[in-house]
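Input: a single structure, listed below in C-alpha cells.
Shown here: the complex without one of its protein chains, the others still in place.
Note that the chains are named A and B in the order they appear, and that numbering of residues resets to 1 at the start of each chain.
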Amino acid sequence: MSRRGSAERRLGLLLCAPAIIAMLLVTAYPMLYALWLSLFRYDLRFPDERLFIGIDNYLSVLSSAVWWQAMFNTLVITVGSVSLELVLGFVFALVMHRTLIGRRWVRTSLLLPYGIITVVAAMSWRFAFDPTTGFVNVLLGLDGAWLTERWSAFFVIIQTEIWKTTPFMALLLLAGLTLVPEDLLHAARVDGANARQRFFRVTLPLMRPVIGVALLFRTLDAFRIFDTVFVQTRGAQGTDTVSLVGYNALITRLNLGLGSAVSVLIFLCVLAIALLYIRGFGIDLTRRRKR
Amino acid sequence: MSEIELRKVSKRFTGATAVKRANFTIRDGEFFILVGPSGCGKSTLLNMIVGLEDVSEGEIRIDGQRVNELDPKDRNMAMVFQSYALYPHMSVRENMAFPLKLAKLSNPEIDRRVARAAQILELDEYLDRRPRALSGGQRQRVAMGRAIVREPRAFLLDEPLSNLDAKLRVQMRTEIARLHNRLGTTTVYVTHDQTEAMTLGDRIAVLRKGEVLQIGTPRELYERPRNLFVAGFIGSPAMNFLPARRAEGRLELPPGALEIPAYNAKRWGTGQGPLIAGFRPEHLRVIGERDVSVLWFAARAEVVEWLGADLFVYFDVALKGFGEMDLPEDLDIQRGDTARHTLVARIDPAHAVQEGDSLRVGLDWRDVHVFDAASGQNLTLSNAVNEH
Partner (left out) sequence: MAGGADHGRMERWCWGAGSVVVIVYALIPVAWILSLSLKRSADLGDNRLFPQVVSLEHYAAVFRDPQFSAALWNSLGIAGISTLVAVLLGMFAAYAVVRLEFPGRRVILAAALSIAMFPPVSIIGPLFNIWRTVGLYDTWAGLILPYITFTLPLAIWILSAFFREIPWDLDKAARVDGATPLKAFVFVIAPLAAPAVFTAAILVFMFAWNDFLFAISLTSTNDARTVPAAIAFFTGSSRFQQPTGSIAAASVVVTLPIIIVVLIFQRRIVAGLTAGAVKG
C-alpha cells in the first residue's frame, strides 16, 4: 500500500467515524437495550418489581387481541394508502410530465403537502371532516361525524396519509419518468405500440427500480404511522396502530418491559417488509455507481 | 523549458500494475505522445509526471532534479484535462487568471498575460462569459489558455480533443501544433487516437497494459513496428494480417507462397513456430509486372469504399490449411478450415473497381513484415538485409 493509499484510508475512516458513531449510539444501542428490557417485567411505576421473565412479554403481546387488532389496522392503513398513493402518484406524475403549460404550478402546489408538518396536516383534515368546522359534509351533503366510527375514521386517516405523501411518490415517479428515453417511446410507437402498450410494456418496466424504491420507503413509512392517528383519533374507535400501541405501553403506561417487546416486534416487521421488497423487486440499494 | 526523464517508473494499485518500468526521456521542447488503448496506463503515467499520483517505484526527474516528492503545485507544469476542468463558477478571465493569482503575480502582470493568451487563442470576446455559455471548441481553448498563461515548464494534455466533434478535432489539432511551434514548450500528450498521435508527435510512445512497447518517430513506428501490437495499432486502415509458415526458402500464406531470394533467406527468421504476415493496405496492388518477388492471387471485391482521394477494396481470403494454427486471439482471425479473413487494399481511385468484381491482387515480399505468432516480435527487423 502506497503512502497516499494508507493516508487515504485513515482519512476516510476518520471522516466517517462521527456519523457512524452518532448513528449507532442512538439506534443500535437503544435497540439492543430494548431487546434486553423486553425480557424483563419492568414497569416504571413499580420499578422495584423488575424481574427476568424470558419471553413472557412476547407471549402476552402475541396473545393479546389489542396487538392483533392494531396489526390489522396498521396493515389496512398501509395497504390502503400505499396502493392508492402509487396509482394517484402515477397520475400526478403523468400530469406533470405531459402538461407543458402549468407544470411549474402543479409541482409547486404538490410540494405544499410535502412541506406541511404531519401534525398540522392531520389537524387540517380533522377540521375539514369535522361536522361543525368542516366543509366535507357540506360538500357531500352528508351529516356524519367521520372520526367517531371505525371505518369512516380509517377513511379519514388513509385520506390524510395519501394527501400528505402522494406528492413525494409523484415526484419520485416523475423523476423516474424523465429517465425513460423519449427515443425508446418513439421506437415503440414506430413498432406499432399504442399509448397503453407503451406505458405498460416500455415505461413501467423501465421504471421498476424507481417504483421499487418509492414503494419500499412509503410502505415502511406507512407501517410506522403514528402522527396522523394520534392527532385524529388517538386510537379510539378501534383505530390503534402498532406504533400507537408501542407508544402507549412505553410512554403512557410506562411499562418498559411489555412496551419493549412491542418495539422489538415492530422492528422485526419492518425488517421483514424491507427484505420482502428487496427480494421481490431486486432492489440493490448499496449498488456502487461508477465514479 | 525542460527535459523530463523517467527512470524505471512503475505504478502499482492494489492488486494491479498500471505502469511497468517506464524508462525514457522526453527531450526539451519535444512534442511527445503517449498512445495506446484505454487502460494501457497512459493517463496514469501522465498523472505521475504532473504529481497527481504517487510513483510506486523508480524516479521522475525534471531537468535532472528528482520530483517524486514534489506536490503538483510545486512542479510548475500545466495540464489540460479531457473534461477541460474549467471552473464553472468563474468567468473565462477568472479561469485563466486563477493559476496566476495562486502564484501571487501582480494584477497588471496577470491582466497582461491573460490578454495575450486570449489574443493567441482568439478568446478576447468571451473573457467575461462563464464556461457554460461557450461551445465545446471554445471551452477547449479556454483550457489551453489556462495552461499557457502560466508559462510552465511543460504542458501535459490528457485526451484534450476527445470531447469534440470530428471536424473541430482536426481544426484544434492543427491549432495545438501551431501553438507548440510558437511556444516551443515541452509537451506530453495522451491520446488513444493513432491519427492524433501520428500527426502531432515528434516522437510517440506506444503503450499496452502498462508497458511501453516502442518509442519512435511516427515514421519509425509506421515503417518499422517492433511487434504485432504496434503494427496493428498504428495506421488506418489497420495493417492486414494473415497466418503464415516457413517452408524451404518460401513463406506460405493462405492465398499462396512468396519466394524469398537466397541472399535474404534469413529475412523471416529460422524458427519453426507459427507466424503472422503483416502488410499495409497500400502495399496490395492491382497492377504491376509479373515479377517473381510478387505473389499474385485472385480475389473478389466484397465492399468498395470510394473516398475521393482513396479507394479501399475489401475482400475475403480463405484460410484453408491455416485454420488450425495457434494465433493470438486479439487479431480476430477465425479458426477452422472453412474460415475466411477479410483484407483491405488501398488502391489508386482511378481504378474503376466495383463490388463483385474479380481482381488479381499482388503482394511484394519486400513489403511483408513477419511476426512470431507466440511472442509478437517483428522478425523482419532483426533479420532482414538489404531493405528495398
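Convention: a residue touches a chain if its C-beta (ideal position, glycine included) is under 8 Å from a C-beta of that chain, and two chains touch if they have at least 3 such contacts.
Here the structure is a predicted model, which is why all the values come from computation and not from measurement.
Only one of A:Phe52, A:Trp68 or A:Phe127 touches the absent chain when the whole complex is considered: A:Phe127.
Checked against the hidden chain, the listed residues A:Arg107, A:Arg150 or A:Arg189 yield one contact partner: A:Arg107.
In the full complex, chain A touches the hidden chain at residues 5, 8-9, 11-13, 15-16, 18-20, 22-27, 30-31, 33-34, 37, 44, 91-92, 95-96, 98-103, 105-121, 123-125, 127-128, 132-135, 137-138, 163, 167-168, 171-172, 174-176, 179, 209-210, 213-214, 216-217, 220, 223-224, 226-227, 230-231, 242-243, 246-247, 250-251, 256, 259-260, 263-264, 266-267, 270, 274, 284-289, 291.
Interface residues of chain B with the unshown chain, by the touch rule above, are 50-52, 71-73, 76-79, 81-83, 85, 87-89, 98-99, 102-103, 146, 150, 156.
One rule holds for everything that comes next: only the chains that are shown with their structure count from here on.
Taking each chain's centre as the mean of its C-alpha atoms, chain A lies 57 Å from chain B.
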